[in-house]
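Shown next, in structure tokens, is the structure this report addresses.
After this line comes chain A, so read on.
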Amino acid sequence: MGDAIELLSVKSAKKSFRLGGIFSGKELIAVNEVSFSLFKDAPDIFSIIGESGSGKTTLSRMILRLLLPDSGSIALDQVDVHSMKGRKQVLEYMRNVQPIFQNPFETFNPLNRVDEFLFATAKNFFPGETVDQARERAERALNAVGLALSEVGGRYPHELSGGQLQRASVARAIIPNPKVLVADEPVSMVDASLRMSIVNLFQDLKNKLGTSIVYITHDLATAYYISDRIAIIHRGFFVEQGPTSAILTEPRHPYTQLLVESALDPRPGSTSLADGAAATTGDEEFLAIGCKFAGRCPKAMVKCRLSEPPEIVDGDRMVRCYLYGGNDES
Partner candidate 1 sequence: MNKKLWLVVCAMVAFGALMAYAEIDPNKEVVPGVKRGDTIIIEDPTGALTNPDNFNLWTAWAGGNGGYSTGLQQLAMDTLWYLDPDSGVPRAGVKDQTWHNSLAAEKPIYNKDYTQMTAKLKKGLMWSDGVEFTSTDVKYTVEIQAQNPTMLFGAAFKVQVKSVETPDKYTVVFNLTKPNSRFHRNFTVRWNACWIMPAHVWEKAVKTPADAMTYTFNPPVSIGAYTLKDYDKHGNWYLWQRREDWAKTSIADFGKPAPKYAMYLLDLPNDKKVISQLNHDLDMIHEVTPEGMIQLAKNKWETNWFQGFPFGHPDPTLVAILPNNAKAPFDNVDVRWALTLSLDMTKMALASYKGAVTMSPILFPPTGTSRKYYFDPMQSFLKDFTIDAGKAGMIKPYDTTIAQKIADQARPSFGDAVPKDPEKIKSMIGLGWWKYDTKAAAALLEKNGFTLKGGKWYKPNGEQFKITLFNWGPDRPTLQRLTTMIAELWTNFGIETTALFAQDNGTNQNLGQYDVYMGWNIESWGGHPDMSYFLDSWSSDYYTPIGETHNGRNQIRYKSAELDKIIGEMFKSDFDSQKNIDLGLQYLKLTTKDLPEIPLMSYNVFSSQDNTYWSGYPNFDKPYANTVTNWSNSRYIFTQLKQMLPPK
Partner candidate 2 sequence: MTEEILRSTGLRASYITHLFGMNREVKVVDDVSLSIRKNEVFGIAGESGCGKTTLLKLIAGFCRPPLKVQSGSVEFMGDPGKPLSLLEATDEELYGIRWRQISYIMQGSMNVLNPVRRIYKSFIDFAYPHMGRMAEKDFRDSVTAHLDKLRLGKEVLDSYPHELSGGMRQRVTIGLATICSPSIIIADEPTTALDVVVQRETLGLMKRLQRELGHTIILVTHDLAVHANMADRIAIMYAGTIAEEGSTKDIFEAPAHPYTQHLIRSLPHIGDKERKGYLKGAPPNLADPPAGCRFHPRCPIAIARCAQEAPSLKACSGGTRAACFLAD
């Protein structure tokens, strides 16, 4: 895989915010030296798993160029997003990278008809084309997600169900034939009965259209269900990364273990609700020195609290934990 050509590469991306406001302000690093790549001609569903406040949304916004990284780089086809200037280059980027947002009811302007967004996308990315051609593109995209223009056309967002909207949102995103879709919690606001239709759709897109998908979620079950590779993000760090099934069935990092343990199994009585480790208590963890998880980690050592553990790479898996190595002197 290492020889493959990188399509989208995130290299040591870092973004920090100022926490708090007037009276107490601390700098916190929302995304810290995160790296991963998607490759050309190897469509892939890459899951990023994290709880709220783990930095996953910041990361997705950086990939989408809605935020620029403080340091490190995000590059599409070797072109850094920082160097993109002007409408033309930005359009070119968006032609390749498109988003799916969390809440389908908020994805579309509630006051405008849903199909307007589809037509606008078709018109803006294929400027020379006629209105009929734009309609055709919209229709094709809708068909690809299992909808038809006759279902969606002329209707306002509230007239459609969450599942329909989320599929329309995917349809809009695939109109310019993007190589990468960035989906941030795409099913968390969708009803249970419709959730699987979206998840299945992603798989179909990967398989049929060859689109790579960055799937960001906190739901381990669906991540396991569809993704090929997975990264666990905790307080800005990728703490574990590798093939999905390996990582979720044999988690190495204590945090991943906690997550897997906490995920409720939908088979009656199969999850122990007995008190586990304490949940996080807000943003303090961000400010910890050393391993951010050390405060809650049942296996924490002294050095965990002193310095950040390094990335330990083992085959196709990476884990950021002293339990699996790391220089004792550092």
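Everything that follows uses one rule, which is that a contact is a pair of C-beta atoms (placed from the backbone, for glycine too) under 8 Å apart; a residue touches a chain by one contact, two chains touch by 3 or more; residues count from 1.
Candidate selection criterion: all candidates are chains of the complex that A comes from, given by their letters.
Note that the structure is predicted; figures quoted are calculated from it, not measured.
Touching chain A in this complex is which of the candidates 1 or 2?
Looking at which candidate touches chain A, I get 2.
Spell out the part of chain A that touches candidate 2 in their complex, as residue ranges.
51-52, 160-164, 191-197, 199-200, 203, 218-222, 224-225, 245, 248-249, 258-271, 273-283
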